[in-house]
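Of the protein chains in this complex, all but one are displayed in their positions.
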């Protein structure tokens, strides 16, 4: 029997309050694109996975669980029929109805956001939210530093279509694509948040971490890349939120050398603050401090010249 | 035929004015002592020299010369019969009378200053002066740093005896015996001049130079000794003269690395000033200047700690 | 004059101490500043003698008549050629513990070497005199000030005057240069004190002497001498062998001598392996990967690098644990020869039946040469990289064909390190996560590995054993030892004790474990200074 890559219950913001959310990472055939520089999900893909194996996984994941929101991560696009057969979507939807789940969150590249699937989704009794990994509103960076393979225009079209069907849009932005300095990454994330705000219902800021066997891992191993500082995330969240935009962030691997981190001493506290803010959207939650903020300030100022990480 | 080692005409002070003086260095059997650390005169001695050879030398030296003062240097003591036979003294005295020479200057260690020879000398119609190489009035230094083999007391006895016979006494003092620092050497020479003044009619300050095949040459070659600065001589002359004492100095090999020297640039001028002063006894003649005096001041101050030359 | 020196820390012959003269205290190594002589008025009470020490080798009789007879200070008026200076300084250093004052020799450039050779006190006589001569001194270069367009220094004088200084009159310029040179020397003395505190002086000296052929020659001459028990066996600093003089470090010579003496391999089979940048070797990626793929159970290992060669059993020992070499992949002929000799000594001592060399390139040359010295047959198992499939295959095959013995590596590590450190074995059950191991006998801990110094730290049970065997003991007067035991409190001590050694102290009531700050001889002879840092204590 095939089990999901992982699944867990966590808190999720839903109409202004925190509710239980089941997050499931499904093993699939994998993303057809697989060229993003930080992509490490191929470890979670298996070309033998078909309809039955997907059903097995979701059955296993929901068993004996109570939750109001269901979050499905595949290694690629939920609406890509090669990856997730339409029959599985039907199966999932009816399962959700039977469990009275209030909201479904999935992810997709914009090219798979099409009328057929949206029509079906729009007809369901639960709310739906589709996350798109835009990463940045800057086409040059997305193309050259991430290799994402679609444009901001593609994203806008998909987002508008989702809106037309009453589906919520979540824009994923990436804090610190390769080859951007810490300061440039902050600027890019803030700029992107502004650009994206009118098209997305919510923005999720992803802090880069270093998955195994990825391009970015090679850069990191050679000391050409360092994951972002948590201070940078705080800076972005604070500034974007101060514009009245809703933005959340769930740092993965925070405090480890492969994940976003500050000086090690403060990482736990700062990551916690970010998580709290994500639920509360209250910038006061971001008020944490540590001596290493002075080092970070120098890094923000100077990494744009070094083009290389200045601090481990 | 045996020739003198050297002979030349120079200026010499006589009753307050400068007159012509013939200086003759005679080759003899050599000094019996020969243990002074700076002694290099053995090159001028020859064990085969007897009465006839001495006569030959003096005849050669005086031929066709006009002079009022005669200065005789042997390698040792004029009154040591083993070195200079009494018959030669007689020969010399009669030669001098025949030439109407007004003054004779010779040298001797104190142990040879005895009544017999002095009586003979006192009877002559010319003035006589005997130089004694006291070097310093400090017995410890004379014994340990020079190895002279007689005491200050020996010198005083000899000087008083000379005075008794109306013979002038010249005391030779050595500026910078081995193992003394530049400053100690200055102090020692000044102190010695004071100590000697009541016994000597005139003081001659000898500035150390490095003769070949001497103990002091070995020290110098290993950089354990440097000849005195000419500034040091000036300092001694100035201070001693300011006490009303007559003192003269004829720097040998001045300006060469083996002789007393300053910085090379000023050596000629400073040596000239010393010579002029020696004739005039006028301290104004010592007014010369050069930038290197500042280096010398440091050396005077600090060599007492280094015990080794600080400057080449 | 009343003067005494109180040792705080040693780094070989160099020492950090407090000099007390007539109630004034000075931290040594120190400089007597003749520009501020009033602060060092004791200098005029010192008997310098007339003759410099340098006279001794020329005329011993006259030297005896004229030498310094100072009671408080050894006056090192040394000169002039590299060999003479070094030999004089070492002669003076080894013959007395009195503070050595070497007048008129220090410059910012040679200062580290002078202190390394045991000089405690210098002065600024050369900086002053050379300054008046127009010499501009830096720590690693000297210039005629007339040649300089800029003054590359941050001292107050240079900051204020800059290159304008050149245009001043000679007296004024001399004064300023004397101050600059003095500032640089003074700063260098501070640095050297820090280097002693951190036991880093030798690394620094090796680099510094390269600025000048005479200094290089001096260090080479120094390395021909034995510094005796002043040389520590364990240090907390990293050894950085960047020069050919690194190969003649006293610490290294000690390691090679001692490691061969105490090597007792438990197997008749040995595998020669290449080193890794990460220390201890066993935690390096390459060694971990190799051990993951091939079992080394029951065989011994010797790891080869340049200039170190070490049995696996000693890889936690200084300096194997604490060195960092420049890696280019090139081996010089001298390196091969040097390392092969050391490897051969271990092979001979180990009396192995089977020698497997799992090494390539330069390392293979070493193994070949060592085998020829030791008269051993060697099986070479590398084809290309040590982790290549065929290398692994051949190594496995060779190991399969070789006799194996049953032993526990961690236990052997304690046994070897204990023999290395104390001359006797140590047994028990190892625990802990490599390299932080502990050894237990029953419920009591006997020792643990101390990765800072590359040694064993011991507990009271083993301390009692050392007391019984009369090894590394320090007898102290009857007081309860706390914090630091001073030399004044030491009654007697083992002559074999070197600074940084783990020792056992005792009196009629107490005993315990400590770390030596000076040699055993010094503990007995010196009247002041830090002798032992107390670590653990018990009642007899």
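In order of appearance the chains are A, B and C, and numbering begins at 1 in each one.
Assume a residue touches a chain if its C-beta (ideal position, glycine included) is under 8 Å from a C-beta of that chain, and two chains touch if they have at least 3 such contacts.
In this text the structure is predicted, and so the values were computed from the model without any measurement.
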item: Shown chains that the omitted chain touches within the full complex; value: A, C
item: Touching residue (missing chain; options C:35, C:327, C:477 or C:491); value: C:327
item: Chain not shown: contacting residue from A:65, A:168, A:218 or A:258; value: A:218
item: Residue among C:18, C:207 or C:488 that touches the chain left out of view; value: C:207
item: Candidates C:58, C:135 or C:155 - the one touching the absent chain; value: C:155
item: Touch with the omitted chain, as defined above, among C:70, C:87, C:337 or C:368; value: C:337
item: Candidate in contact with the missing chain, chosen from C:94, C:217 or C:424; value: C:217
item: Sites on chain A contacted by the missing partner chain, in the whole complex; value: 144-145, 179-180, 215, 218-219, 222-224, 291, 294-295, 298-299, 301-302, 304-308, 310-311
item: Residues belonging to chain C that touch the chain removed from view; value: 82-83, 138-141, 143, 147-156, 159, 183-184, 187-191, 193-195, 197-198, 200, 203-204, 206-217, 220-221, 240-244, 324-328, 330, 332-334, 337
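What we mean here is this: only the chains that are shown with their structure count from here on.
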item: Cα-centroid distance, chain A relative to chain C, in whole angstrom; value: 55
item: Distance from chain B to chain A - Cα centre to Cα centre, in angstrom; value: 103
item: Junction residues of chain C - those touching two or more other chains; value: none
item: Per-residue multi-chain contacts in chain B, two or more chains; value: none
